[in-house]
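Of the protein chains in this complex, all but one are displayed in their positions.
Labels A, B and C are assigned to the chains in the order they are written; within every chain, residues are numbered from 1.
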Amino acid sequence: MIHETNYSIRTFHTDGFGHVNNSRHLELLEEARWQYAESIGLVSKLAERNLGFIIVDLRIRFRIPVFEGEQVKVTTCLKTLGSASGEVEQLMYKNDESKVALKSLFHFVLIDRDSGDSIPIDGGIRELLTGVIEL
Amino acid sequence: MIHETNYSIRTFHTDGFGHVNNSRHLELLEEARWQYAESIGLVSKLAERNLGFIIVDLRIRFRIPVFEGEQVKVTTCLKTLGSASGEVEQLMYKNDESKVALKSLFHFVLIDRDSGDSIPIDGGIRELLTGVIEL
Amino acid sequence: MIHETNYSIRTFHTDGFGHVNNSRHLELLEEARWQYAESIGLVSKLAERNLGFIIVDLRIRFRIPVFEGEQVKVTTCLKTLGSASGEVEQLMYKNDESKVALKSLFHFVLIDRDSGDSIPIDGGIRELLTGVIEL
Partner (left out) sequence: MIHETNYSIRTFHTDGFGHVNNSRHLELLEEARWQYAESIGLVSKLAERNLGFIIVDLRIRFRIPVFEGEQVKVTTCLKTLGSASGEVEQLMYKNDESKVALKSLFHFVLIDRDSGDSIPIDGGIRELLTGVIEL
């Protein structure tokens, strides 16, 4: 399953170079991951058990800059799932040009939000994620 | 007592208009309030009792825009102190021009960070703040 | 005309106090103003003439904190329109409780984005704004 999130790039999303800065890109990608998680029913499942996914490794390749006024689409999908971790791939496309603006990979682990400890991905959460992996 | 914090304005501090955006200004002002609080020994006093100051009202007047490459100075001072609240005034100056870029007033209350409830400003914290008010 | 923008508050929107910080609130309010501007056809009209609205004064009163997982609604409306400036009022409501989380007023001016100079609000832009004022 590949989820899509659309953004209109505003003046405040861009920096003095006129394009979207890398830390802002991370926020757009994070919001897209939340919308993906919500769409598959994951957010409520995590909240029930007070769990959370945190990022332990990330990589972004910026291919072309993104400017104010542009419409972009972020695709989000789960690529791998291990016993306690997994990887989400996200691409950003410019709608008008069908061009890839960036490619990113986020390696995550599941934690207990009280202790902060990493825990196995099991039960209903594993079932849910297994069903949406996009190889 | 008036505290001073200096910043060099970077490309990433500015937005597509070429100037520092209002939400970024709030971050620069917040960091300056923390440096002020640290300089008077307030941060450790708050941590001891798990208390925190939160903003309940803020006002900012932007007089002239701040651009990439500029050096600015933020002055921070406590203007009023009530039983459970107070006001901090912060101005941002451009160093080169001795011009005021913005004037701001933050109304704060003290809260217990566990309960989130507002509590009286008393004991060592009141003593400390009374000593630094700048009328 | 009153425009509505809805947000789901994410973990990354909140700070170490567990609530949405003031600089993040400003970003949520700014995005809501852009969606409002887009909905009335203002964004393209500004782009045609390379104009932009910038904030010269803002005030926010925070009534109740906003937490992770909450659904909020931001209302945006134009309250006053002068020859070269105007005021936008924005409120944030918590959907579940029908409670006002914050009330804000933004005083704006129109600028030429090349020169940075303030210019009169006239022509098609005045016409458009006059039609949507909410007294």
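Basically, a contact is a pair of C-beta atoms (placed from the backbone, for glycine too) under 8 Å apart; a residue touches a chain by one contact, two chains touch by 3 or more.
These numbers come from a predicted model, not from an experiment.
Touched by the hidden chain within the whole complex are the displayed chains A, B, C. Between the chain not shown and the residues C:Glu38, C:Glu68 or C:Glu87, the one that touches is C:Glu68.
Residues of chain A in contact with the chain left out of this view: 17-19, 21-24, 26-27, 30, 52, 54-62, 65, 113, 116.
Interface residues of chain B with the unshown chain, by the touch rule above, are 8, 10-12, 27, 30-31, 34, 38, 43, 47, 52, 69. Along chain C, the points of touch with the absent chain fall at residues 10-18, 21, 23, 68.
Simple rule for what comes next: only the chains that are shown with their structure count from here on.
Two copies of one sequence, chain B and chain C, touch each other mainly through matching residues, since over half of the numbers at the interface are common to both.
Work out the mean CA point of chain A and of chain C, and you get 27 Å between them. Counting partner chains per residue, chain C shows two or more touched chains at residues 27, 30, 52.
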